[in-house]
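All protein chains of the complex are present and in place, except for one that has been dropped.
The chains carry the letters A and B, assigned in the order they are written, with residues numbered from 1 in each.
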Amino acid sequence: MITLVARPAPSRFWAWATPVLAVLATMIAGGVLFAILGKDPVEAIRVIFWDPLFGANAGYFRGQLFIKAGPLILIAAGLAVGFRAGIWNIGAEGQYIVGALCGASVALAAYPAESVLVFPAMVLAGALGGWAWGMIPALLKTRFGASEILVSLMLVYVAQNLLAWAAFGPLKNPQGFGFPGSRNLQQYPSAHNADLVAGSGIHWGVMAGFAALIGTYVLMSRHIAGFRIQIAGDAPKAARFAGVAPARLVAFCLGLSGALAGLAGMFEVAGPSGQITDSFGAGYGFTAIIVAFLGRLNPIGILLAGLLMALTYIGGDMAQLMLQLPAAAIQVFQGMLLFFLLGLDLLTNYTVKWGWARA
Amino acid sequence: MGMGAGMILGGIDLVALAAMLMVASTPILLAATGELIAEKAGVLNLGVEGMMIMGAIGGFAGAVLSGSPEVGFVTGAISGALMALLFGFLTQVLLSNQVATGLALTLFGLGLSALIGKGFEGVRPPATGKIDLGALADLPVLGPILFRHDWVVYFSIALVVAVWLFLHLSRSGLILRAVGENHEAAHALGYRVVAVRLGALAFGGAAAGLGGAYLSLVRVPQWTEGMTAGAGWIALAIVVFGSWRAERVLLGAYLFGGVTVLQLRLQAAGYAIPVQLLSMAPYVITIVALVIISARHRHGAQAAPAALGRIFHASR
Partner (left out) sequence: MNRRSFLTTTAITATVLSLGLGGAALAQEPLKVAFMYVGPVGDMGWSFQHDQGRQAVDAAYGGRVATSYVENVPEGPDAERVLTQMALAGNKLIFATSFGYMDAVMNVAAKFPDVRFEHATGYKRADNVSTYDARFYEGRAVIGTIAGRMTKTNKIGYIGSFPIPEVVQGINSAFIHARKVNPAVEMKVVWAYTWFDPAKEADAAAALIAEGVDVLMQHTDSTAPQAKAQEAGIYTFGQASDMGAFAPTPRISSIIDNWGPYYVARVGAMLDGSWASTGSWEGIGAGAVGIGEISSAVPAEVKAEAETLAAAIGAGTYHPFTGPLNKQDGTPWLAAGEVADDGALSGLNFFVEGISAQMPQ
C-alpha cells in the first residue's frame, strides 16, 4: 500500500525533475502506442520532439513554435490570475474571438488608409473587445449571482455565431466574389502584425505574451492586489475580513483575462491568421486553460508549458506527414503527455512511502 | 399531424415540438445527470466530452459486434466509466489538478475513440426499437409527446428521478453530499472520501457513456470521428444551470434542447428572423434563464458543493 506524506514545502528538485520524467514516460508509453500502430517508435519520437527543434529546417520550425505558443501564453497568463482567485473563466475562446473581431473591424474600417495610428487603435479595440466580453459574466455574477462558468462558456458559442455572421456578412471581403471571409490584413501594411525579425516567428503578440507573464508575476508577488487574489482563492471567508471586495476582484480577474485573450485574438488576426473567417477560433482559448494549469499557474511554468504544447502540435503534424501517423494517434499522445505531467506532479508536493494506512 | 388546432401556435405544432425536444435533449440529459453526481461528491470532471465520445464508439462497437443494441448501451456505459476511473486515478490517487486533467481527458478520448473507430466507419448499427405502450401512445396530445419514444428516453427520466431520490432520501446520498461539502469533516467521521468519489465518478462516466451511445446508436446512427460535436460541454453547463439539483438539470436540458429545436422549426416554417440570431438563441436564453433563477434565489451562486474541485489528501 502506498502512503503519501505532504512535504512541508514543495520540492525544488522535483518541481524541475517531474516535467522531465513525465516527458520521458510519455516517450515510452507513446512509443508503445506507435509500435502498436506499426510505426518505428524511436523515429516517431524523434520526429515529434527533436526534428522541429534541431532537425533539418529547424530554423523555420523554431519560429513556428513561437507563432503557435504566443496566443496560448498570452491567454494563459491572464487566466492564471483568475484561477488563483478561484474565478473560473472557461470562456477565453469567446473573448479571443471577440477581440479579433473588434481589432479587425477597426482595421477594415480604416482600410485602405495608411497611418501609424491604425495598429495602436486595433490593439486598443482588441483589448477592449475581449475585456467587454469578459465583463458580461463578471457583471452577471456580481449583480445576480449567475455562475461565471456557465455564462463564460455559453458566450463562447455566442461569439462563434457572431464570428460566422461577421465572416458571411459585414466583414466579408467586398472583392471576394461572394465567398466568406474578410480581407487579408497581411496585405494591409498599417494593420499587419508582422514578424519583428522576418522569419523569427516573434510578432507583437508573442512580445505581449512575454510582457503579460512579467506583468502578472509582478502583480502576484509584489503588489497588494496579488495578495488579495491569493487569499481569495485559498480562503474565501478570510478574504472578506482582509478587506477584499469580491465584486471588484471578480471584475478585475474576468476583465484582465478577457482583455489579454482579446489581445491574443487581435494579434492573431492581424498577423499569422490574417483573416476573419468562420473557422478563425481554433480552440486556443481552451488549450490555454490546460497550459495555465500545466504551468502550475506560474509565469515560467506557463511559458514552458505553452512551448511544449506548441511543440507537440508542430511535431504531431510532422509525424502525420512523414510517418503517416493518424491525427488521432497524436491526440492520444498529447493526452498521455498531459496525464503524465499532471499525475507525476504529485512528487513535487508529496513524498511517497510504502506502508499501510487507511485511505 | 392532426392534433387539434389548439396545439398549433404560429404554424408550429407544439405537440410535435415537445416530442422532438425530448429526444434531442436525451444525450445531454444523461451526461448532465451523471456529472451532477460526480460534482455533488466534490469532483469537477471537465472531461464529459471525452467520456461521451468513448461511450459513442464503445457502444457502437459493442452493438455491431454483438448485434444487440442493449449490449451496446452496456459497453458504452462501461467505456465511459473506464474513462472516468482513469480521471479518478489521476485526480484522487495522484492528486492532480481536476480542471486540467478533465480537459486532457477530453483530448485523450477524442483521439482514442477515433483510433478504435477506424474499422467502424460506414457501418450501420442494429436498430433500437421503440417501446410499444399500446393505448397510451394513442392518447391525444400526451400520446405523441410522451408515449412514442425508445426506452433510453424513459431511462434518462427515470435516472433523474432515481438521482433525486438518492440524493434526498437515502443515507448513501447523504454521505455523498457530505463528502462533496466538506471532505475533511467527512473523513473525520470515518467515511472513505476517495472511495465515494471514485464511485461517483464511475457513475458519472457511465451516464456520459450512455449519452454518447445514444448518439451513435439512435440519433445518428453511425460512427463518425468527433460525432459528439460539443455535447459534453453543454452537459457541463446544464449542471451549473441546474444549480446542482436533479430536477433543474432536467429542466435545463429540456430548455436547451427545446430552444435548439424551436430555432430550427422557426427557420423551417420560414419566419423572417435572422438565422444568426436564431442560432445564438439557445445559448443566450440559457444565460438569461440562469440570471433570472440566480436573481430570485440569491444563494444560487453558493449552490455549488463547497469542496468542488478541491484536492483531498488525508493527512492523518
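As a working rule, a contact is a pair of C-beta atoms (placed from the backbone, for glycine too) under 8 Å apart; a residue touches a chain by one contact, two chains touch by 3 or more.
Keep in mind that what you see is a predicted model, and the values were worked out from it rather than measured.
When the missing chain is restored to the complex, the residue among B:Leu46, B:Ala63, B:Ala231 or B:Ala246 that touches it is B:Ala231. On the side of chain B, touch with the chain left out of the figure occurs at residues 1, 12-13, 16-17, 20, 23-24, 27, 114, 117-118, 121-124, 215, 219-222, 224-227, 229-231, 260-261, 264-265, 267-270, 272, 274-276, 279. Taking the whole complex into account, chain A touches the unshown chain at residues 54-60, 62, 64, 67-68, 161, 164, 168-169, 177-181, 184, 186, 199, 268, 272-275, 277-280, 282, 313-314, 317-318, 320-322, 324, 326-328.
Here, only the chains that are shown with their structure count from here on.
Contact residues of chain A toward chain B in the complex are 4, 6, 37, 83, 88, 140-141, 143-147, 149-151, 153-155, 157-158, 161-162, 164-165, 169, 286, 289-290, 292-294, 326-336, 338-339, 342-346, 349-350, 358-359. Chain B contributes residues 86, 90, 94-97, 99-101, 103-105, 107-115, 118, 192, 194-195, 225, 233, 236-237, 240-241, 276, 279-280, 282-284, 286-287, 290-291, 294-295, 298-301, 304, 313-315 to its touches with chain A in the complex.
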